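Heads up, one of the protein chains got dropped from this complex, but the rest are sitting where they should.
In order of appearance the chains are A, B and C, and numbering begins at 1 in each one.
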Amino acid sequence: MRHARLELWSRGTSFAHRRHPAAKILVTLVFLIAISSLHPSQARAAIFYFVVLTALASAAKLPVPRVLLAAAVVLPFACVFALMSFFAGAPEKGIAIMVRSWLSALTTVLLMATTAQPDLLAGLEALRVPRFLVQVMQFLYRYLLVLIEEAGAMRAAAASRAGKASTLEFRRASAAAGVLFARSWGRANAIHQAMTARGFTGHIPRFRVLRITAADVWFVFGLVGPVLAVRLVLP
Amino acid sequence: MSRIVEVRELRYVWEDGTEALRGVDFDLEAGETVALLGPNGSGKTTFALHLNGLLKPTQGTIKIDGLPVIERNLSQIRRKVGLVFQDSDNQLFMPTVLEDVAFAPMTSGLSPEASAEKAMDALRLVAMDHKANKAPWHLSAGEKKRVAIAGILASDPLLLVLDEPTTYLDPPGQRSLATLLSELPQAKILITHDMPFARMLTKEAVFFQDGQIAGRGPVDQLAAHFNW
Amino acid sequence: MSRIVEVRELRYVWEDGTEALRGVDFDLEAGETVALLGPNGSGKTTFALHLNGLLKPTQGTIKIDGLPVIERNLSQIRRKVGLVFQDSDNQLFMPTVLEDVAFAPMTSGLSPEASAEKAMDALRLVAMDHKANKAPWHLSAGEKKRVAIAGILASDPLLLVLDEPTTYLDPPGQRSLATLLSELPQAKILITHDMPFARMLTKEAVFFQDGQIAGRGPVDQLAAHFNW
Partner (left out) sequence: MHIPDGYLSTRVWVITDLVAAPGIALLARRAQAKFNHHLIPLMGVMGAFVFAAQMINFPAGNGTSSHLVGAALLSCLLGPAAASIVMTAILATQALVFQDGGLLALGANIFNMAIAGVFAGYLPYAMFRGSRVGLFLAGFFSLMTAAVLALSELLISGVAMPPAMLSVSFAWFLVSAAIEGALTLAVAVALERIQPGCLRKPVAGGRAWAVSGLAAVLLSSAGWLFASDRPDGLESLALKAGISNRVTSLIASPFGDYQASFVANPRLAKSVAGLAGILVIYGLCMAISRAIGATRREGA
C-alpha cells in the first residue's frame, strides 16, 4: 500500500528530512501555485520544476524512479481529461493538465516522503490549522491501518470460510459494514476509556517542540526565489 | 499417508520491506499435528496466512492436499483449510454468534436449518451455545475465542491451522480445547507460546527464527535447545 | 499498612441486560499483589474497568486510597490507578512511542523535558528505549504490550491493574515481564489465565464466578478447589 512506502521513506535523515515541517509545507505550496498556473506553452518552466524536484528527491536520498512512479498514480485520471480535451479540439490543454497534475503530485509525494507523520501534524499546527482538526487527523491516521486491516481480515475471514467473498450479496455486505461500524464505535469508546484512564480531559499535549533554524530559512528562500524567478523570466 | 501440506522455498516480503519469511520448507502428513514455536515477530502468523492463500508468496510454492495454492484453486483450498486467526475480532464478522458460526455451512450450500443445527453442535463443543444470539463484539475476550474456534469446527476442514488458540481462554477452556483438538482426526498446525498446551497436543515441533525454520524435532528437545 | 482498594456490594448491568457483576466485595492493602482468576465472562474485566471510574456502578461503592470513586474525584483517582488494557492497540494512541508514554506525565502538568525524561526511564524498564521514536503501529504485539506497560509505569500509580498482560508475549518475554513486575513496589491486581505467571508473582488470589467472588486464598489452594 502507498502509505507504507511513504512512511518508510519519511524515516530518512537527509537534509530535507530535517527541515522544519512548516518550512516544507510552505515551499510545497509555492511549488504547487507556480505549477498550477503553467501554460501549455511553458514547457521550459515545467522542465525546470521537474529538474528541481528530481534533484530534491535525490538529495533527500530517495529512490528517484520509484518516487516518480508514485506520483504517476494521478496520470490515469489525467489521461481521461487529456482525451476529452483532444475530442473537444484542445489537445494542448490536455497535455498541460497531465504535466501539471503529475508535477503537483510529485511535489506532494516529496513532502510526504521527507516528513514523518507526527512532524507533518506538528507543522500543520504551527501554521495554525485548527488544532481540533489536526487531532482528528491524528486519530484518523492512527486507526486507519487498524481498521483497514480489520476490514481486510473480515473479508479474508469470510473468504477463508466461504470460498469467495463475491458470493456475499448486497445485504450481507451491508451487514458487514454494520459490524465494522459497531466495532469501530466500540473501539472508539475503548480508546476513549484508555485515554481517560490516563488522565485525558479534552486536551492532548504535544512536546515535540520543533524549532525553526537558519537552515530552514535558507531552505525556504533558496527554493522560493528560483521557483518564482523562473515564472517571471521564462516565457 | 498422504501429504497434506508441502511448502517449498517460501519467501515473503511485506509492503514496507520487512522480510517476514526467508526460505521456508515445510511438510505435514495427514493426521499429523505439529507445533510452531518461535519468538514474537519470527514469521509464524505470516506463514499461516499463506496456507489458504490469504497472502501471495513473494517466492516459492505451496501445495495443500496436492493442490497448488493459486488463485484458480482458492475456493477449493479454503474449504480444506480451517484457519483460526490470532485476533478473533478479525474473524467474527456476522451480527450474531449463531449466524457467524453458521456462515461456512450456509455458503457451502446447506439449508438454513441444517446450518443452524451444525452451528449449535459446534457451539456446544466450546460451551458457548447459551450465547448463540449475542452480538460477537459484546462477548468477553475468551468467549470470542471460543466462538471463533466453533466457526472453524463447523466448516469440517481437512487441515486446522490455529494461531495462538489459547489466548484469553481460561484454564479449563484451554484443557477442553486440548482434549477436543486431540480427538479431531484432522492434521493440525498449532502456533502457540503456551508450552504446556503444545506438549498436551503433540511431540513434534518446528522452531521459527527470523523468518526461517531454525529447528524441527521433539518439543522438549527444541525447548531446551532454544531456552524456551 | 493502608487500604488501597475498598469495594462494597458492587453490581453492574450492561446495556443489553447482561448482569456482569452481582455484589462484589474486595479489599487490597498497599504493596499487596493479588491475582484475579475465574472463567471467561465471569466479570473480571468489568470489575477492573470500575477501579478508575471508567464504568459507573449500577449499585455499590468503590474507594481508592480512601477516596470514593465518584465524578468529582476522577482526575485524582486516575492518577492513582494505572490500568493496562486487554488490547494494547486501544491504549497506544499517540503518534510516537515516546509521546505515548509521556502522555500521563504531560497531562499531569510536568514540563515537556521532565515528562520525556520520565518516559525514557519507564521505557528503559521494559527494554524499549531503543524504539522511543517509532510509531506504535509499527511494533510487534509483544513490543506493544511492553510500551503499554511503560505508559502506566510513567504515571507513577499507587495501584497497577493488569488485564492479561502476558497475552501474545513469547516465553522469554513472559519471564522478563514477571521479573519486572515483581521488582515494582506498588500494589498490583493481576488478571490472568496464565497460572505459572500468577504463581511467579503472588501467593494470594481471588476467584470470580458469575459476577461474584467465589473464593479468596492462596493460589494453589484456589486452583485445587476450583479445579483450575
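Everything that follows uses one rule, which is that contacts are C-beta pairs under 8 Å (C-beta built on N, C-alpha and C of every residue); 3 or more make two chains touch, one makes a residue touch a chain.
Remember, it's a predicted structure, so these values are computed and weren't measured experimentally.
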Contact set of the excluded chain (shown chains only): A, B
Full-complex contact with the absent chain, from A:47, A:79 or A:144: A:144
Residue of A:23, A:62 or A:97 in touch with the missing chain, whole complex considered: A:97
Sole residue of A:16, A:53 or A:112 that reaches the chain not shown, by the stated touch rule: A:112
Footprint left on chain A by the chain that the document does not show: 2-3, 6, 28-30, 32-37, 39, 42, 70-71, 73-74, 77-78, 81, 84-85, 87-90, 93-94, 97, 99-105, 108-109, 111-112, 120, 127-130, 132-133, 135-144, 146-148, 150-152, 155, 165-166, 168-171, 173-182, 184-185, 187-189, 191-192, 195, 200-204, 228, 231-232
Interface with the undisplayed chain - residues on chain B: 95, 135
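The rule we apply is simple: only the chains that are shown with their structure count from here on.
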Most distant chain from chain C by Cα centroid: A
Whole-Å gap between the CA centroids of chain B and chain C: 30
Between chain A and chain C, centroid-to-centroid distance (C-alpha), Å: 38
Centroid distance [mean C-alpha coordinates] between chain B and chain A, Å: 38
Interface hub residues of chain C, defined as touching at least two other chains: none
Residues of chain A touching at least two other chains: 7
Complex interface listing, chain B residues touching chain A: 14-17, 52, 54, 74-76, 78-79, 81-83, 85, 87, 89-95, 103-104, 107-108, 135, 137, 151-152, 155
Residues on chain A engaged by chain C in the complex (per definition of touch): 7, 117-118, 121, 138-139, 141-142, 145-146, 187, 190-191, 193-201, 203-209
Touching residues on chain B, where the partner in the complex is chain C: 38-41, 86, 134-135, 138-143, 146, 164, 167-174, 193, 195, 227-228
